[in-house]
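Removed: one protein chain of the complex. Kept in place: all other protein chains.
Showing chain A:
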Amino acid sequence: MAKKILFIEDESALQRTVGDLLTSAGYMVIPALTGDDGIRLSMNETPDLILLDLVLPQKDGFEVLTKIRSTNETKDTPVIVLTNLEGSGEVERALSLGAHTYLVKLRYSLDEVLEKIKKALGD
């Protein structure tokens, strides 16, 4: 049974690119384009890992992360923040809210992102 990854990202181009990468690496990808969808799908689908952008329509990534951590089903699910925000405040806030890893998109290649995901999943 393939592991499930919930990908919360509002840019459809990135949804496609990262989605293709993860699918070809053998994972099952559940896309969410808004913060609200992300929260709903995290509860309904109980993914093995959540990839989370911080700039999202409706609820932003911080609100989503807070909700994920306070919900019983997902409170231990590893969350990798994948964003282009890089202020010190944002990094600290995301980590203190319980993000597993903080990745700045423009500083990593896709292979490196995949590597981090595999590591967080223990694969």
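Keep this in mind: a residue touches a chain if its C-beta (ideal position, glycine included) is under 8 Å from a C-beta of that chain, and two chains touch if they have at least 3 such contacts; residues count from 1.
As a working rule, contacts and distances are computed from a predicted model.
Enquirer: Name the chain not shown, per its UniProt record: "histidine kinase", "Multisubunit sodium/proton antiporter MrpD subunit", "Pyruvate dehydrogenase E1 component subunit beta" or "Elongation factor 4"?
Expert: "histidine kinase"
Enquirer: Given the contact definition stated above, which residue among A:18, A:51 or A:80 touches the chain not shown here?
Expert: A:18
Enquirer: Since one chain isn't shown, list which residues of chain A touch it in the complete complex.
Expert: Residues 11, 13-14, 17-18, 20-21, 84-88, 105-107, 109-111 of chain A touch the chain absent from view.
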